[in-house]
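Supplied in structure tokens, the structure appears directly below.
Excluded from the complex is one protein chain; the other protein chains are retained at their positions.
Here is chain A:
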Amino acid sequence: MRVLIVDDSSVMRKIVTRGLRQAGFKIDEILEAGDGQKALEVLAGGAKVDLILSDWNMPNMDGLTLVKEVRKKDTDTPIVMVTTEGGEGKVNEAMTSGANGHIKKPFTPDTLQATLGKYF
């Protein structure tokens, strides 16, 4: 599968990538973006992805805005928030806006498998 990981921390993008592999997902390609705006540019460039994993707090464009922008054109691609923002209100806001799930940092490969396994 092709995954777009959106996080302003390059280390966190590596951590998520490692977690996906450890969880047993077959990864064909990882695309990365440092904020929501760059993620939209990646998608606008024609990249086809099977999953978007996005942080919440990022400069330029946050994860919630990214979800809303993606959903204007794409209602199918699963979007899962990976963030320290674990409050119920925040999670509900993301889900209402079109996110499909939420993974709270810190996470284990089992957590990734449990949350993402339903899509793959």
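Here are some notes:
We take it that a contact is a pair of C-beta atoms (placed from the backbone, for glycine too) under 8 Å apart; a residue touches a chain by one contact, two chains touch by 3 or more; residues count from 1.
Definition applied: contacts and distances are computed from a predicted model.
Taken from the listed names "Amino acid ABC transporter permease", "NADH-quinone oxidoreductase subunit NuoB", "Acyl-CoA desaturase" or "Chemotaxis phosphatase CheX-like domain-containing protein", the protein name that UniProt assigns to the chain not shown is "Chemotaxis phosphatase CheX-like domain-containing protein".
Among A:Arg2, A:Arg18, A:Lys48 or A:Lys73, the one in contact with the hidden chain is A:Arg18. Summarising the interface, chain A meets the missing chain with residues 9-12, 14-15, 18, 57, 83-87, 104-108.
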